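As structure tokens, the structure follows; a few thoughts come after it.
A protein chain is absent from this complex, but the other protein chains hold their places.
Right, chain A next:
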Amino acid sequence: MLQGTHTPGVLRKVFGGTHRNLKRGSMSGKPKLTYFNGRGRMESIRWLLAAAGVEFEEDFLETREQYLKLIQDGHLLFDQVPLVEIDGMKMVQTKAILSYIAGKHNLYGKGLKERAFIDTYVEGTTDLMQMILTLPFSPPEAKKKNLPLIIEKAKNRYFPAYEKALKQHGQGFLVGNQLSWADVHLLEAILMVEEKEPTVLSEFPLLQGFKTRISNMPTIKKFLQPGSQRKPQPDDKYVATVMKILKEG
């Protein structure tokens, strides 16, 4: 039980300081995202907030000093980003953040079983997107070898599962006949793979229909337009910045 307004130690890392500075990160009450100025692991969070129609602010990490200061000031529970300041909490760990947003904004289905389906589908699209996410950070020979493997996995392992799910219930959304986190995440994955291989959906008619339908939902359509907070594909400059900040490689 927290006594008075003093929030000790690690809980401060998560729940912020006293009531006065609970909104340290955001004067407006909007969620505040701290990450590099690019997709990475934060992109799925941007997608989900956008789909839910939630405005958010962003703080971009540009130097190692900024990153080290965040750590020193105790804002990062495990010394890692993404960091999302939301509802008085300093949340880290992408999956935890996404689950919280989905739960809060009614994108997590109704009941335990729908939730289970959504979780399962999201884990699949996470695995697929993870492969693409790490690609720019691998050595050039590995990149050349891995890209065809990723496309193969998309076509033979992942997209068939989602095509089948849509076929089996004949509904417009993956779970529970309404928009959920699973649909947003799948759309993100489809677009990401298409950037690498534009014809990848050629054998998946239901996914093609799905892609069009979900892309046309107002909040998502807005996010897909130029000028939104959606980030472009990583370039060499982005990769160099990330590696410099994290001192890797």
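Heads up, the rule we're going with is that a contact is a pair of C-beta atoms (placed from the backbone, for glycine too) under 8 Å apart; a residue touches a chain by one contact, two chains touch by 3 or more; residues count from 1.
The rule is simple: contacts and distances are computed from a predicted model.
S.K.: Determine which name in "Mitotic spindle assembly checkpoint protein MAD2B", "glutathione transferase", "Exoribonuclease phosphorolytic domain-containing protein" or "Response regulatory domain-containing protein" the UniProt entry assigns to the undisplayed chain of the complex.
M.R.: "glutathione transferase"
S.K.: Looking at A:K104, A:K145, A:K167 or A:K237, which residue reaches the missing chain?
M.R.: Of these options, the touching residue for the absent chain is A:K104.
S.K.: Taking the full complex into account, find the residue in A:D119, A:E163 or A:D183 that is in contact with the omitted chain.
M.R.: From the options A:D119, A:E163 or A:D183, the contact with the absent chain belongs to A:D119.
S.K.: Which one touches the absent chain: A:M91, A:M129, A:I150 or A:I245?
M.R.: Per the contact definition at the top, the residue touching the missing chain is A:M91.
S.K.: Using the touch rule from the top, list residues of chain A that touch the missing partner.
M.R.: Residue positions of chain A that touch the missing chain: 1-2, 8-11, 14, 77-79, 87, 89, 91-96, 99-100, 103-104, 112-113, 115-116, 119-120, 122-124, 127, 157-158, 161.
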